[in-house]
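All protein chains but one are shown at their positions in the complex.
In order of appearance the chains are A and B, and numbering begins at 1 in each one.
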């Protein structure tokens, strides 16, 4: 994953344009992705797909002909979605188009202007302070024109059409934790699911933030009823506490599963209630859509100093954190796969396990072996109400042991699939 | 308010009689009050309006002709509702008619005998102990006769007929915290509401305790269905923690609002579940009436040493505490006024705020400004279920900012009133 991120890092992504296409092409090397192009001007709910933005070059050159900042070195230097410009301006006018971050004077901020046409540059606060009062040539060699918004989907068909949705945003340029770690983990999670036999169907969305999610929702509104629940994710590369933001309802199955997994498997996880701010859960959880989508990250949204600056680079993240994040997602998927109901066919008293070879014959000692306990838990709660995941969470027994016990009971004819 | 209280303090109030009438006449100087007279003998639910009690004078005089206690000095000296008497009694017989409070031997207690005709006096325990074994002339120049029970109402019509009820008792004589502070704050709160443009209608009741509340309920039973919820109040003059006793159900809107406000705006508030003892919430929350009435005070019912003694006087209370109490009530009213639902007319994804001038154009920085957050909260939760107050409480955003954001969204055509 770290290697994939280093390959994606230099690309100048935005909500539209070649950067997104190149990113999705690279992901195709990992999983088959279906790419959708939505034309400029297309109405998607209350929004309209904007002009496609592409950029070849951008720089500020001083009177000595020296490029004091250069898009080729760091694509954050240009205001993302900057309209083209080629002018000579004095320092005072230049400053009206400069963005810095005063609290971290050495870092270059990431700024965007998608829906108001402006030109602009981002630089470190220190550099801005040191600018001499002279004339500067400002060049942004970009285009804003009819084109498309591009997003990618990976659909993995399971035994049932009911879908689990996992969404990550792909619109940020050279920023690592936000958003390349989300992309890398999601691509590898999809690859993992392609190799396993899945009960549920899974859909991964690689979409530009806000407008991409809205476009996908608008174009797929009729299919939304198939979605049981899902997760929005990103910020997975820091060795920090897992942070789960609940769904809008706050007590759905995905909430119970994720909270259980991160409490059991990670240290000091943070769990917060839904707020209508953050990533694309804003769109998925809007009142007219109201999907049960939680948000799982390794740090609360925007709550790290490097967020949206040049310091969110390859040095910030680690392969260990990425692998850790992936393994937690895989654990979550194990619970999701067991989010199914069975019916105990011998519900009056316990069925006699001994005669079916499912119970120790020498009684009297404290036979609390986990697998035997799993059998009892599943039999007692396979009542048409509880799923195997519910019982795993309630009993605290590992989900893999629960799956094994379910299979044993099913094979012994004690359970019926619901 | 302190001045009003000092004017009301000397009056000898009871559950009937001229003291209540004079009190209401003084309040008329602050707000227009509608006064109701309920005749003696009138049946009100399980009760009957008692004879009206009035008193001119009362004293105990020793054999030297010295008045050892005198109603003119302190009206607590007479057993409230004492029947008339003019006798000479020996010390032993006198003591059968004396009430003191042994734990606080310098204070004169407040005692009543509304429904059993008795004569009696209250004095300090020290004074009683020092009485010489001689004869005493006891005089209570009172009348108990056909008359009326008197109560006052302030009704402030709002845009909708749905009512908020605020009730305080007015039957205590020279006692300050209990009940003059409640009277003063309620009168000033009513005056405040007369000056504002209100969505809900408000009704303030100034009623004698128990029998007055029961009389009002009995005479207004058909109108009770208009009452959304309300508060019983008193004990507002101590600089003590706010104490909220929940409604009988315990989780109604008024509970959520008051608990939120006192937790956010005051230090270490105390919140307790409903108990069927205390002030007139006993009547309003009786099972056949079952109004959603909470009880807000600055000290738990009866839980201060000066309670119902001569020490509950002008020295005990402060203008600062009164103003503080009033301001908390005004804050509560702001939430009540926003206890209304709107419907997001663009509920699929977020509506595009930028094109309506409701959003910063330069994205990428952490735009968590409170007003912008308020817009997102209101849009997400204007789903036909949540009120603006609900969203204010859930988000923790100030109710005034929420009101402003609601107005902005409504004017931009994004919300519909429900």
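The criterion applied here is as follows: a contact is a pair of C-beta atoms (placed from the backbone, for glycine too) under 8 Å apart; a residue touches a chain by one contact, two chains touch by 3 or more.
Keep in mind it's a predicted model, so treat the numbers as computed, not measured.
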> Which is it among A:124, A:168 or A:382 that touches the chain not included here?
Replying inline: A:382
> In the full complex, which of B:13, B:248 or B:386 touches the chain missing from this view?
Replying inline: B:248
>> In the complete complex, the non-displayed chain touches which residues of chain A?
In response: 344, 346-352, 354-355, 361-366, 368, 373, 376-377, 379-383, 394-395
>> Considering the whole complex, not just the chains shown, which residues of chain B touch the missing one?
In response: 44-47, 80, 99, 109-116, 118, 210, 213-214, 217-218, 221, 248, 273, 275-277, 282-283, 285-290, 302, 307-308
